[in-house]
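Sharing a structure below in C-alpha cells format, with a few things to ask.
Moving on to subunit A:
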Amino acid sequence: MSDALIVVVLLLVAGSATAAVAQRDPARQALVLSFLGVLLAALFTVLQAPDVGLSQLAVGSALTPLLIMLSVRKIRRRGRSEEEDG
Partner candidate 1 sequence: MHVLPYPVAAYIFLTGCYGLATSRNLIHAVGCLAVCQSATYVLLLAVGYRDGGTAPVFSDMKPGSRPLVDPVVQALTLTDVVVGATVTALLLALVLQIAKRHGTVDPDELRELRG
Partner candidate 2 sequence: MHHLIPLLVAIPLLGAALLVATGRHLPRIAAELTGFVVSAGTAALALILLLNSAPPMVEWVGGWLPVDGESVGILVVGDGPALGMAALASLLTLAALAYSWRYFDEPPRDRTGSFTALMLVFQGAMCGFAVAGDLFNAFVFFELMSVVAYALTGYRIDEAKAVQGALTFGIVNSLGAYAMLMGIALLYARTGELAMAKIGRGLDAAAGPGGPDALVLASFVLVLTGLLVKAAAVPFHFWLPDAHAVAPTPVCMLLSGVMVELGAYGVWRVYGTVFAGPGGIPAADLTRALVTLGALTAVTGAVMCWYQRHIKRLLAYSTVAHTGLFLVGLGVLTPEGDDGVALYLLGHAGVKAALFACAGVLLDRFGSVDEHALHGRARGQLRATAVMFAVGGLGLAGLPPFGTALGKAITEEAVGGPFTVVYVAASAITAGAVLRVTARVFLGLGPRPGDAEYETSGSDEEPETSGPLRRIPDTMTIVPAVLLAAALAVGLAPGFGALVARSVNEAGSGGAHASAHWTLPGVLLGVASALLALALAGLAVSRPGWVAAPGWAAPLRRLQSGHVGDYVAWLLVGATVLGALALPGILGS
C-alpha cells in the first residue's frame, strides 16, 4: 500500500516540478512552487520524515513563494512607475 502511495506522490512531484519550470510567468510560477512544496512535504511524510516535511511546508510552500511574490510585486511596481514617467 505505502509503496503505491510513494509512487503516486513521486510522479506528482515530478509533474509539478515540470510545471514549475514550464510556467514562465514568475507570479504563477510562485504558486506552482508553493504547490510543489506541499507535494514535497507530503512525499517526505510518506517517506517517514515528518521533521523535513514540516520544514518543507514552512519554507518551500510559504516562505520561498512569498519572497518570489514580493520580488515580482516590486519589479512590476517599478515598471509601472517608469511607464508613468514617460
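How were these picked? Simply put, all candidates are chains of the complex that A comes from, given by their letters.
To be clear about the criterion, a residue touches a chain if its C-beta (ideal position, glycine included) is under 8 Å from a C-beta of that chain, and two chains touch if they have at least 3 such contacts; residues count from 1.
From a predicted model like this one, the values you see are computed outputs, not experimental measurements.
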(request) Could you work out which candidate touches subunit A in the complex, given the options 1 or 2? (result) 1
(request) Can you check the complex and tell me which residues of subunit A touch candidate 1? (result) 3, 6-7, 10-11, 13-14, 17-18, 20-22, 24-26, 29-30, 33, 36, 40, 43-44, 47-52, 55-56, 59-60, 63-64, 67-68, 71-72, 74-75, 78, 82
